[in-house]
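First the structure, then my questions, so here it is.
A protein chain is absent from this complex, but the other protein chains hold their places.
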Amino acid sequence: MAFNNFRILQHPVLGEKKNGKEVRIFLDGLPIHAVEGEPIAAALYAAGVRITRLSPHKKEPRGAFCMIGRCTECCMIVDGEPNVRTCRTMVRDGMRVETPRGWME
Amino acid sequence: MQGKTGSESWQEVWDKSVNGPRALIDCWQEIPCDPCQEACAQGSIVLSSGICAPPALHAETCNGCGKCVAICPGMAIFLVDRSIGSGLARVTVPYEMRDEIRLGGEAWAVDGEGNYLAEGRITRVSGAGRPGRTMLLTIEVPEEWALKVRGVRGRRKLLEEPEEVEAIEAVEDFAFCRCEEIDYSRLREIITQGEFRSLPALRRFSRAGLGYCQGRFCQSILRSQFLADCPEEDREVESFRVRAPVRPVKLSRLGGEDG
Amino acid sequence: MDDVLSSEVVIIGGGVIGAAAAYFLCKEGAEVMIVEAEDLTAGASGACDGFLSLQTKQIGSHLDLTLESMALLPGIIEDLDIDPEYNPCGGLMLATNQDQLKELKARAKKVKAAGLEIEILGTQELKEMLPEVSKEIKGAAYCPSDAQINPIAFTLGMAQKAQGMGAKIIKGCKVENIVVTNNRVREVHTTAGSIHSRRVICAAGTGSNEIGKMIIVDIPVMPQKGQILVTEARERMLDRIVSGAEYLGTKANLDELLPKDEDAIRLGLGFTAEQTVSGNILIGSTREFAGFDKETTPEAMNAIAKNAINYLPWIKNLDVIRSFAGLRPYSPDGLPIMGPVKGVKGFYMATGHSGDGICLAAITGKLMSELVLDGETSIDISPFSLYRFK
């Protein structure tokens, strides 16, 4: 199942991943499993989703680049609010995440 | 106490290892690091001068306890034990991978470049299942490999070589500034034709570095590109004036609203 | 540098005024050299918004000059190789109370009489034009001729065009002295060497006072700081340039339109907002006297933000990614200082445009070209004479 494909459940140094509460978020309407306490961008990676937005001008696909809230490449529309840094915003059950699709002509 | 560094000590380790395990230290760069010395209760590891000196081993007093192997941040200390005889040696390596390596199972012994040396039996596993601890694995290999083994791999295959391809002809264009999507070709055109003296002027006009990320990622490459394209002028290119906010902040926040 | 340079005309200052003067002079075939202490647009022209606000001009010669300038604009833009992002979008001036609205109405009458189309909008009409305006706004003055432009691209465009016609632009070149003999400008001493020239235009903006000292003339221009916030880029959401009536109050020093709050008066706070072609919204602004200091301050940033939200509530959800401060070349009455200097032949002033440099650049450039080359101008510039003061 895609849910665990990219999750590191066992780690030689960090040990076994503690089971967080599973929640469900929606990416462009499609349900994605996530774990409470993780940022949206991480949950998307875990589900194998790498595209966080299309760039405003050329509508090129972009993905998280820094994961610490600086690059703004992971900005998505979250519960209607645009430009939310998904690498620093934690998932909430039922959250609706949309992929921005560029806006410049 | 005397001790020898690097490969000088290896002969001694080889000699003494017929009596039991001895530490083999493969650390010869001057790294500011001394936990091995601190960890050795025997006082067999000594840094001659300051913490950058490569550790010297006194093989005579080394009892092969392996504490230095477990703590070495460079994972550069091993144990060699030839006491079992019959042309075999046991080599102990630090291990922090998550491959399932079982006691009694077979694994690859590899050298420092990852080359296959021998397939051997794992005769000892310590620290397994204790996250945060460095495992020590002992593998049995033909004696001639004893000084060469640097790793044990449960994954017994080699990476495929990358394919060689025809060189690509033209360099594709790309966004130099990720946010404002200023093309590389456009930027260079601006740099070479604009005759800007300073980085702030180049930024003002090209807009590279004026995006949402506040130039976090392109400002330093903008500087390099600017200097590379205008090499004839030996000068300070003046840095950007920094003004608040250095992180994006909601206007409502800035206006003093809570929440 | 030991080379002796020479030029028919030397323009001190590579801002929008200097660039416009160079552009028009070159059109007439003059030999021009711009000397710029730093880089083009390093001063006020590179640290302002793109407002081409006609309705905020002082009624009379100031507004007349502005109308002449705006009439020249399309022709210049047509001619430039760099797109200055000119957008004849119209401008709204918002009233937060009935008194302000009344004042705007009274003013609109006079402005119309002076030849500028302006319309007073009630809340309903305003809502149609600016749907998400605050409910607190009582009405607005709408000027269809108001516009916006990218001041940096505009300046560079004219400078580049002038260069194409032979103008020389020396950057990083500070003027150290101006040699006057027999009551005539002869030479400009700069950090890049001496330049022989019999005609010098001072378009040095806030640096003009220093330049004036070199010829023992007091040019009463001082820096007036304006702070601006820049938001993240977004899709087009603000179709017009927008300002508050208090902006006009602080700009033109109209008692009736000044803010009520003491701190706001001290900061010279007035609301402006425009969205640039790149999508960022520039939110202003202040009018402060702080010498040559260009720091943005927590107090002003906070005040600008709070003020903007009062006008356009939705704006509060935008991220501010930058702030900057520009220094306007302030003149005591807000009007530019243009024309010759008594007793120093060949020295011309084109400075003190206060916050109107971008708007007035075109006509200033044209007038300077006329003045320098023909000795007379097609428009009477006596209202802008240095000698109106005192």
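The first chain written gets the first letter, and so on, giving A, B and C; residue counts start at 1 in each chain.
One rule holds for everything that comes next: a residue touches a chain if its C-beta (ideal position, glycine included) is under 8 Å from a C-beta of that chain, and two chains touch if they have at least 3 such contacts.
Note that contacts and distances are computed from a predicted model.
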Protein name, per the UniProt record, of whichever chain is missing from view ("Cytochrome c oxidase subunit IVB", "Dihydroxyacetone kinase subunit L", "FAD/NAD(P)-binding domain-containing protein" or "Molybdopterin synthase sulfur carrier subunit"): "FAD/NAD(P)-binding domain-containing protein"
With touch as defined up top, name the shown chains that contact the chain not shown. A, B, C
Sole touch to the unshown chain from C:123, C:302 or C:377: residue C:302
Considering the complete complex, identify which of B:32, B:104 or B:129 is in touch with the unshown chain. B:32
For review purposes, identify every residue of chain A that touches the missing chain, sorted by number. 6-9, 11-14, 17, 38-39, 42, 45-46, 50-52, 55, 60-70
I need the residue numbers on chain B that touch the omitted chain, in ascending order. 26-35, 38-39, 50-52, 71-76, 96-98, 110-114, 132, 134, 150-151, 153, 155, 158-159, 162-168, 171-176, 178, 184, 216-218, 220-221, 223, 236, 239-247, 249, 253-254, 256-259
Since one chain has been left out of the picture, which residues of chain C touch it in the full complex? 261, 263-264, 295-299, 301-303, 306
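Basically, only the chains that are shown with their structure count from here on.
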If you average the Cα atoms of chain A and of chain C to get two centres, how far apart are those centres in Å? 45
Geometric centre distance via CA averages, chain B-chain A, whole Å: 29
Hey, what residues on chain B touch two or more of the other chains? 179, 211-212, 248
Multi-chain contacts in chain C: which residues touch at least two other chains? 232-233, 317, 319
Show me the residue ranges of chain C that touch chain A in the complex, using the header's touch definition. 232-235, 279, 317, 319
Could you please specify the touching residues of chain B with respect to chain A in the complex? 95-98, 131-132, 135, 175, 178-179, 181, 211-213, 216-217, 247-248
So, in the complex, the side of chain A touching chain C is made of residues 56, 81-83, 103-104
